[in-house]
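Every protein chain of the complex appears in place save one, which is left out.
Showing chain A:
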Amino acid sequence: NEWMFLFSLVCSGEIFELKAELNSDKKEKKKEAVKKVIASMTVGKDVSALFPDVVNCMQTDNLELKKLVYLYLMNYAKSQPDMAIMAVNTFVKDCEDPNPLIRALAVRTMGCIRVDKITEYLCEPLRKCLKDEDPYVRKTAAVCVAKLHDINAQLVEDQGFLDTLKDLISDSNPMVVANAVAALSEIAESHPNSNLLDLNPQTINKLLTALNECTEWGQIFILDCLANYTPRDDRESQSICERVTPRLSHANSAVVLSAVKVLMKFMEMLPKDLDYYGTLLKKLAPPLVTLLSAEPELQYVALRNINLIVQRRPEIMKHEMKVFFVKYNDPIYVKLEKLDIMIRLASQANIAQVLAELKEYATEVDVDFVRKAVRAIGRCAIKVEQSAERCVSTLLDLIQTKVNYVVQEAIVVIKDIFRKYPNKYESVIATLCENLDSLDEPEARAAMIWIVGEYAERIDNADELLESFLEGFHDESTQVQLQLLTAIVKLFLKKPTETQELVQQVLSLATQDSDNPDLRDRGYIYWRLLSTDPVAAKEVVLAEKPLISEETDLIEPTLLEELICHIGTLASVYHKPPSAFVEGSRGVQHKRLPCSAGSVDSPETSSTAGVSDAPPAVIPSQGDLLGDLLNLDLTPTTTGPPPPAVSTGMQLGAMDLLGGGLDSLCDTLVCDLQIGAGFGAAPAAMPASFGAPGSGGLDDLFDLGSGVGMPMGAYSPPKSVWLQAMKAKGLEISGTFARRAGVIQMEMTLTNKAMSVMTDFAIQFNRNSFGLSPAGPLQVLTPLSPNQSIEVALPLNTSGPVMKMDPLNNLQVAVKNNIDVFYFSCQYPISMLFVEDGKMERQIFLATWKDIPNENESQFQIKDCHLNAVSNKLQGSNIFTIAKRTVDGQDMLYLSVKLTNGIWVLAELRIQAGNPNYTISLKCRAPEVSQCVFQSYEAVLKN
């Protein structure tokens, strides 16, 4: 085995031997040696030390050896730019070689060596090669211009290469044309406004001619370029379409898809009543279907594109439902995509077939696929009214299988069917209720609870059912808790007499014992609504719900238009605009479909516009009316013992809360609630500001948060925005740091301002001055829905890797989610690193103070400070007062602090009576921390 032999040689450190062989006189030996070098390069060995010896082999007439040396050069030139210069002469010489293969090889390789000094030498040979008599050299040189542009754009412009490249579009050789088009397209992308690819009818004509003659790859370059052109009128549009349609029969799928892209785009300009328009529509379907017999990876690309095409022009594929039927052996990614398209194509005409298929799929093995199939049945019911009944009965059959995840999915979709067709299928509720116990997924539990609440008046034991969920209220996910709260309030409004206890229980669970602000606030809203105006409560809680839409998961129309312009590309596979996954200037330019010439209406766009903004869930669990009302940003009430004044103040607050005019409906409720309040159960969790004078009214409820962030403990700055939603694809992070019970915490609010759900959060820190690192993973357990916020407290430790940062307290953070990775940096108050055992012995303090040289002392002023209990305040943040004396009406406080990494900082604080400006001197063996420590003193004292 040659490979292992070569590899073992290098492994055993015989670089010397290689060196000798490289310098051998024998050609064969030389070649073998270079091969060995390349082999070790491939497996990641560093063979850069052999650079001069390998370059020496370059001067050879053996093409194979030359190629190997060039390969080596491309890899190592960048790390050894000075040495690379040694190769320049040979390159320049090779560019003049009589053999066109060598000329091309030289110019190709030279462009790959990204060393500035070399690029200078590249210009002249490149200029010659662009005009070479041999097309093979010209086509290579054309690509080389793009390479050079990537290294030094200015140089390419200055040297006039762009004009030469444009001239090559008229070259007699189709392959040269294709490569020139590719190079120009790439360069044009980084200059969005330059008129570089000056496409006019003459150039278009040249491109179309070359299209018939060049390689399959060249055809792709040309078609992709054509797609950027906007014809002047419908006639030009039609004539281009006519010349592009033959490409639909090409064996290469990429050629077909690129042709489809051109046709889809130019079709926009054709009048709909034109015969040709209809002909074209008919011509598009067969090649798209043929793509589905390609290899699975290509099928996947094709399906993702068909998904877009079907949304834009449903008429193209409307008769082709059968080809999307899933085959047993399809890879899962193909199956899921096919299913998606099947639902989009489902109509009254084919619904029977579709349903029969979906039923089959629901018994397959792959869990994701089965779930999607069950969901699809629900979507069919919503989409095709005539089929609703059959869908429901199919779903009931599936529920009978008792396969856990099938049952749960079925219940989720049945909830939507109830929404779509009210008062039609409620007879199945009994069957659903039987499966209550087997539901273990939040979405299914929430759906079931919604059903029970919504139809409480028809379910005899609705109260029992809901009560059974209450037991484990705190273990439920937020989604379920919110739904349960709402459902019970609905139940109460429908059957007030029997359910007071229940509603009271859920209200107190939601408001008192929950850390979740959304839940608490919804609880308070209901509570207040019920106590002030039950009629209004009824109007709000039992309001008529808006109708749900037929189509879900539609791509937003402007995005869809853009994606249509990107058919065949990665953007069409990801269903995201290029700007979402491409860095830098490339692809930032948004593409648009041209306006149609004749009748303007583009199918569906207007009707779908409103729909697509809504999240796919028909009844968004978090985002409904009340949820939105409550979507205020409150800081969490995780710590702080209740202040002493609470008990009485609370009582007042509670009375006030409930005292408002309650009338007929629920007198008894008031009593019960008041009793509850009297017991002190309700108030316990209600924070301090409740006791403030003049409290009452809804506003106060919402003020709670502001009071909460400031307990007596360590100082923690208010949250500030660290990561702006704009820069992070909709993820906004604001946060602060705090030290709570000896644990450093990073407290963040993650807000999803994007349109899609965010999951899979993770966090990492870069090395920092004090070795801060997360003590555990970022706990974001539930997916973050659009417009939702979540509070997370991440405990930190200081055992991470250390690197001095500037400023010292700077922290670079990376946060990852399912969408991307985002970076930000923030500064933490150094006071959170002050440890609890930072109180120094008096004697040691004195000794240390003297011991630290005076150069290490720094003095600062703290202005406008008015405080009485300075020591107490400082101690709250682990700044300990060692001694205090008064000299000439001036208070002198001697303070000590210990940082997590063991650094002691000693301080002398001077306070002149009546003078709001304090003076502080800090002494520390590591004076670079002084500035930061001072800032913390200031922050602690002033807050």
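Just so we're on the same page, a contact is a pair of C-beta atoms (placed from the backbone, for glycine too) under 8 Å apart; a residue touches a chain by one contact, two chains touch by 3 or more; residues count from 1.
Criterion: contacts and distances are computed from a predicted model.
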Point to revise | Complex member absent from the view - protein name from UniProt, among "NOP14 protein", "Eukaryotic translation initiation factor 3 subunit C", "Adaptor related protein complex 2 subunit mu 1a" or "Prolactin 2" | key: "Adaptor related protein complex 2 subunit mu 1a"
Study note, to complete from the structure: Given A:315, A:440, A:501 or A:820, the residue that touches the chain left out of view is A:820
Review point. Where the complex has a chain not shown, which of A:17, A:157, A:364 or A:467 is the residue touching it?
Key: A:364
**Study point:** Among A:125, A:287 or A:534, the residue in touch with the chain that has been omitted
**Key:** A:287
Point to revise | Options A:20, A:49 or A:63, residue touching the unrepresented chain | key: A:63
Review point. For the full complex, which residue in A:22, A:50, A:126 or A:182 touches the chain that was left out?
Key: A:182
Revision key, fill the gap. Chain A positions in touch with the non-displayed chain are 1-4, 35, 38-39, 42-44, 62-64, 67-68, 70-71, 98-101, 104, 108, 111-112, 114, 134-137, 139-140, 143-144, 146-147, 150, 173-176, 179, 182, 186, 212-217, 220-221, 224, 243, 245-247, 249-254, 256-258, 286-287, 289-290, 293, 295-298, 300-302, 322-323, 325, 327-329, 331-333, 353, 356-357, 360, 363-365, 401-404, 566, 568-574, 578, 581-583, 586-587, 764-767, 801, 812-814, 816, 820-821, 823, 825
